[in-house]
Structures are given as C-alpha cells and as structure tokens.
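Of the protein chains in this complex, one is absent; all others appear in place.
Chain nomenclature is as follows: A and B, assigned in order of appearance, with residue numbering initiated at 1 for each chain independently.
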Amino acid sequence: MRLNVTVNGEPKQADDVWEGESLLYVLRERLGLPGSKNACEQGECGSCTVYLDGVPVCSCLVAAGQAEGHDVRTVEGLADGDTLDPVQQSFVDAGAVQCGFCTPGLVVAAHDLLHRVPDPSDEEIREALAGNLCRCTGYEKILDAVRNAAATS
Amino acid sequence: MTSATSPTSTTPVTTPARTSEEAAGGIGSSPVRPDGTTKVRGEFAYSSDLWHEDMLWGATLRSPHPSARITGLDIAGALAVPGVYAVLTHADVPGVNRYGLEQPDQPVLAEDVVRYQGEPVALVAADHPETARRAMERIRVDYEELEPVTDAQAAAEGKGPAVHPGGNVVRHVPIRRGDPRATADVVVTGTYEVGMQDQAFLGPESGLAVPAEDGGIDLYVATQWLHVDQQQIVAALGLPPEKVRLTLGGVGGAFGGREDLSIQVHACLLALHTGKPVKMVYNREESFYGHVHRHPAVLHYEHGADRDGRLVYVRARIVLDGGAYASTTGAVAGNAATLGVGPYDVPNVSVDCWGVYTNNPPCGAMRGFGAVQAAFAYESQMDKLAQACGLDPVEVRTRNAMSEGTVMPTGQVVDSAAPVAELLRRVRDMPLPAGPSGEPDLRRLPGGVSNTTHGEGVVRGVGYAVGIKNICFSEGFDDYSTARVRLQAVGGEPAATVQTAACEVGQGLVTVLQQIVRTELGVEQVTVEPMDTSIGSAGSSSASRQTYVTGGAVRAAALAVRKGLLGRVGHVPGELSVSGGKVVSTRDGVLADIVDVLGDDVLEETVEWRHRPTESLDPETGQGTAHVQYAFAAHRAVVDVDTELGLVKVVALDCAQDVGKALNPQAVLGQIQGGSAQGLGLAVMEEIQTDGGLIRNPSFTDYLIPTVLDMPPMNIDVLELADPHAPYGVRGVGEPPTISSTPAIVAAIRAATGKPLTRVPVRPEHII
C-alpha cells in the first residue's frame, strides 16, 4: 500500500508498504529516519518513542496503516537546525548519554514532559520516564539532564 | 613508524603521573562526548541502522530443542519462496565449522546435533525481513529429541550423558593455600544460588556484510573485540585475514554480551554466497537466544573464624553452569575461584570451582565475570559471621579487610592500594536517607506508582557489601593494545588523530582517548578515527581494561610523537614540554607554536603496548601471580520492605570506589551508577527462567530490568589512589560497582525481614 504521513513537518510518501510493517519500520527503513530505535519492538522499552499527533507513543506498535494521514514528529525533528533542543543539549552536557540507544526515546519523552510540566518534581520526572528503559546510566544523569533542561528552558 | 613494547614493567610510572591538566579537555576533566550530539539528534549510526543499495536481509533458523539429533534437513521449500536469494546450512561453511573464544567447540551452523534451544541451524537471505522469516518456516528440519542435561551440579560430578566428547567439565580450578584442615571456634556455612542474568543491552545484535571485489568481505558490526571476531570469521570462511575487514558499527551497549560471535559469520556467509550486501538484525526474543548470559551458580561456603571474627579459613565449592558451549567459561571459573574469598585476608583457603557444560543456554561474559557470583556468597557469609560473633557487619569486614601487601589465596602479593577498610568506612559514614515522615509520596514507597503501600508493614533495612575484581586479562594472556597517533597542522592549528581498534560500546572510551592525546600533545583538536581492523588489535572492551590498556597504548604513541616533535626543536636549555598548542621550555617559556615546528610534516607513531605479564595458575594448587590489578568498590544499601506484600524499594544505594585516577570524572560516575543499577537488577528482579533447558521469558515483558522508578539516588565517593604500575595510575572502573551492589541490597532486605534469602533475585514470594 501507499502511505502518506507528515513527518517532522514535511509530507512524506512511502510506496509498497506491507500492511504488517510498523510505523517504526516505515520511519527507519523506508523514510530514512533511523533515529527512533528498535530495542524491543514490543512496546516494552520506549526506545522507539515518537510524537503521533502531538502525543508520545511507541511507534513499534503502531501499524503502518494507522499512521495514514497523521502527523509524526521524531527525534530528528526536535533540533532547530544546528541548535539542539534544550533537552538534547542537557543530555549531552549532563553525561546522560552512554551507548545512546535509549536516548532518542528518552529525549522525546522528556521533551513531552517539559511541555506538559515545565518545572517537574523528581517524582514526576521518574514517573514520566518510567516507560523508557536505559541499561547504561542507572538513570541518575538522565534525571540531572531533565532537571537542567527544566531549569534552562 | 615505530613499534615499541611498553616499558612499564621495568620502569613504573611515578605517581601521580606527570600530566598537563591545563590542556583544555585533557585528562581529569569531563569534556562532552564526541558522539553525544549525533546520539541525541538520532543521527548516530548504530549497526542496526546501516543501509546499503541492493541489500538483502539475513535471518537465522534456530533449534527449538535444547538437545536433539538432526535427522533430516530440507531447504527446498524455502528456496522456492519468491524474494529468497540464499538458504545456507553447515554444508555451506567453507572453512572450519567451529568457533569459540577459549576453544572452538561451537558450530557456525549445526551439523548432526543441536545442544541448546536457539542454536543456529540454517540461514536465509531475502529481499525483506518478512520474506526471510516466511522462508524459514518452510525449511524442514527433522529432530530426534534427546533428554537435555540441565543439572550443573551433576555435570560437575561427572554424572549424566556428556554434552561434548571430552565430558562436561569445561574447567576445574582448585585454589589451595595454608592448612586444608584448619579448624576454628566459629563456623558458619551456607549454600547460595545466583540466577541467570542477561546483559540486556538495548541495541540488538546487528551488522552489515558487504562483499568486496577482491573476493573478501567488509563487515560492519557491533562487537566488543574486532580482532578476535576477525580471527574466528577467517577460520570459518577459509579466507586470509586481509580479506576479512571489520569496522565497528555503532554499539548499543555490550556488558560482555557481545564478546562472542552472533551475526558475524552468518552475515558474511550470506553476503559471499549472494554477492550482495546482507544486513542482519535480531529482534529482542532472538537476542535472548543469540548471546551468552551470566553463569548461574550454586555456591557452598564454610567460613571459620576466631571469636573476634578474624577469619581462620574459607572453604568453598562453586559450580557455574556454562551451558552448551564453552565461550569464556574457563576464565569465568578462574575468576570465581581466585576471587572466591573476596577482598579479605584469609590464611587458609580451599576453593574448588567448576565450570560445566549442560544443555542450558550458553553462558559467558557479563560485567563482573565470575566475581559477581562469588561475591553474593562470600558477602552473605560475612554477614552470617558478623551475626555469629555479635559484630557489626562493617566491623567484621574491616577486621578481615585485605590491604596493600596482603597475600591472595593464589599466593599473589597485592602490590598497589587496596583500601577495602577505607571504602567500607566511607559508605558507613555517608548520611542515611530520612525515613518516611508525614504524608509520604507513594512513588517513593515499595510498589512505586502502583499505590501499593501506604507505610503500614514497611520495615527499613541497611546492608553493606564490598567486592573485588581483577582488571585486564589474566592467567598469562598476552594482553596488549595497538594505537596510532598522528600530529599535523590543519588550517593553521595543530590537530591530532588517534586510531585504535578498541570498541566504543557506550562507555565513553572515545572521549578518554581524546583527553589523553590532548594532555600529552598539548593540542585541543583531537579526532578519534573509526575503529577497524586496519590497525592491530586493541583487545576486548571487557574486563574493565580499555582505559588501562588502550589508554596506555595511546599515551605511549602520543609520547613518541611528542618526542619526535621536541626533537625537531633542537638542543635548547631547560626541559621541554607542550601545552596550549605551544612548545614550552621550563627556562624560557614559550619557544614556538607547534604548527611552526611541524611545518608541512606529519608526525605519526604506532605503538603496541602491554601491561606487565601475568602467570598461569598451577593446575593443582591454584598458585600464581595471575592478575594484573585488583579493584574494589563498597556499597551501602538502604531498603524499605513491605513485609505484608513482599515488595522491596531500594531507597538508597551509596558507593565508594577506588579508581586510581579518574581520567574523566563524569564518565566514572556514569559507570558506577550504571553498574550499581545492574547489580540492583540481579538483586531483586532479573533472571532468565529456564525449564528443561528452555528459556521461558525471552522478552522485556517477562525479563524485567530496573526502570527509573526502581533506581534510588546514589551518594558516590570516588577515591584516587594511583596504581604505580598503571598508566596515570588508573584502576579499572566498569565492573566493581556491579559486584558489591547485589549483596548489599540483599543484606539490607535480610536486615529488614530476618529472612535467610540465599538466592538472587529475591522475589516477593521469598519475603511474604
């Protein structure tokens, strides 16, 4: 099937999409946007988190057809040209990135949190990020990054 | 170009090492990672992101049985599927159909038998991953199922059928020191069990193999050790090494789980066979079958002490279940045995450790590597001993703590700092978290956001543990790294490049190598080149060794370049150094800009660097100077346990660790935090469940790792007691925090509940 979807503000079209493909697969393999990650592809890790119509979701569980006509924003669409989003910059500065495989999903989830709750408590940060697994950092520096991003934005 | 061997074994570096810490972004500072920006933008190319024109997708058909004879194999149905380009079996392996890190006992593709669930049997290359998957369903394999060997204890005793022709004992390591019949006034015994833990790195096994015009292959892959992969691929493909070229793809975590081969040979076989690039990516389920795990262990311990709690003897029998293939079981057994009494001074020791074959999932390297299993047992014993002697848990440990000069059970004399007692005192003296008061935030209580506990039935407990780990490869292994450093003027500025084959797996090695070059050459602009096999081996990104060994090699190469640079200045009064892009004399200050000294020339040096040699263990007594360096960390855990529901909340997990020298303090903290979190996972949730050799929970739904709500804030105290034998005095950082975290948490749960808790992970059913 042919899929029409707006990604990071631009209308995109993918042809020959098989019905069983996920939005994640379409983004990564057909639209050249591999930033969203494929750590579990079962909705259990959050590494594939993207905005779908402004709401963060696990793109691995969205059947491609369900994205037809919808608006998607991925980690590639957060920075303004060479200027990183404050959340992205905070992740770099705080040392919240090690292997970085969880980072795109966490950056999107944290970005969403700070839009909803500009000055979150630690417990609110933890609850909001509980759907994103990280295996490298023990989460401490991710919390630092979100706190710093909240303070600077 | 020169090649040199490290002189450190004969001329130890004085400590603290001479550094130019004023170099911006040099050692001792925490500059941002060179790959940080691309990672937060989603632009960093992980091995699973690679793409090539015309590429095919590879897939692996695996055995559903833990033990079976293959009586028939028919690939015709799969070959007939439109879009399928190749279906391969063991008959298509052109070289030797065996690989393995310690011994080549593992088939690339199964021949007449399969020895574990998930063993690769056939390969498919197709135009879409789904086409490949459907083709696999049309491969007919006839199995004659056999009773799997699943009892590791029986395997150690030589009972039951042999998984491999030589029997089921991969390695038996005895350690004998002092009087084997020593007696003591106070004796405590215990049997402990450690479940099978998974590395659970997030980036799945993946890579891209591209056939080359010379008949060779270029492989881009996520791994921990490019050259040992290359060696094994070369043997399996029957190609000369120069025709098998590896480049590191972006690595999404490793923790030991990428030290063994996964897709490497398979992708190359498919690419060579089809003449097309082939990409392979495991999904999470396949990842659980596609890499080794932490050895499950059963450990019997007897500790004898005088009435003051001073250890007289330790006797232990440890059985590690290596599963179907050897992988690194021999080395893991060596660690569990040689580190089996922990960081304590024990005059009489008798330890026997067996690593065995079974038909369970293969086990090998995971962060902590044999030391984790032993530490859970010996630290549980130390708490028992404290109780038996009426001593505080910190007191009994400090009374027995080893220190510099202690003789290990192997006879090795510890010849650098071993601040075991100091680390324990430091965690003991850290502030304790306040108890719940007023209206507690439920997210801080056991059960977290589940609104589970409102404070009734909640008991607090505090526990301590300290652990020991060997750093670098041991037992006589020729452990070296190769580094090339180049210096030239680029656009009027001095610029250095550093090349190694050392795998950046997320730990931040690329940053540390840049820092070393900045410090030694006094230049800010340092580029780390892609890691590949065009340069000599760097050894593995494991055993907490890369900062030590590849850091040592880069430092040596940079010093050689600096020597060449200063040689061009000629003889001038005073001592010369480099700093801030200038050549500086101690007498006359700035003499010249580095760019002017260089002119149009490029200075390049390549160095192969070794740490001081180690010895193998005596096979009868386990005596020998087997380890290069020891590292230590201590934890204090504070837990709240809901005794009514059996739920545990770790409310504090504080750590003190000696790192010798923190080349990058931020990265050191990241290692301690991440390592402690993996220890927390083993303590209270992580276990691969097997049943008759079959994995029952190969998903992140059923294999749980800690979330951000499970990890408490940490107080961390980093000591820097330089090791005079190591470059800059560094001591490996990555593994120690994983070792003491688990027993400290379990000790805290015991303190809260009074339950014996002899097995990890601890679950609600063990408490309620």
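Everything that follows uses one rule, which is that contacts are C-beta pairs under 8 Å (C-beta built on N, C-alpha and C of every residue); 3 or more make two chains touch, one makes a residue touch a chain.
Heads up, the rule we're going with is that contacts and distances are computed from a predicted model.
Here one chain is missing from view; checked against "ABC transporter permease", "STAS domain-containing protein", "Molybdopterin dehydrogenase" or "Formate-dependent nitrite reductase membrane component NrfD", UniProt names that protein "Molybdopterin dehydrogenase". Of the candidate positions B:V32, B:V459, B:L645 or B:V718, contact with the hidden chain is made by B:L645.
Across B:D92, B:E111 or B:E130, the residue that sits in touch with the chain not pictured is B:E130. Interface residues of subunit A facing the missing partner chain: 1, 19-20, 22, 41-44, 46, 49, 52, 55-58, 61-63, 65-66, 68, 109, 127-128, 130-132. Remark: the residues of subunit B touching the chain excluded from display are 64, 130, 133, 283, 285, 443, 447-454, 456-457, 644-647, 649, 684-685, 689, 691, 694, 696-697, 699, 701-702, 704, 706-707, 709-710, 763-765, 768.
Following the convention adopted for this analysis, only the chains that are shown with their structure count from here on.
Once the centre of each chain is set as its mean CA position, subunit A and subunit B turn out to be 28 Å apart. Within the complex, the subunit A residues that touch subunit B are 18, 20, 28-29, 33-42, 44-45, 47, 74-76, 78-79, 84, 88-89, 91-93, 95, 97-104, 107, 123, 125-127, 129-143.
Per the touch definition, subunit B reaches subunit A in the complex via residues 30, 32-33, 35-37, 39-46, 48-49, 51, 128, 130, 199-204, 250-255, 281, 283-284, 441, 443-444, 449, 505-508, 666-667, 669-670, 672-678, 699-701, 705-709, 711, 713-714.
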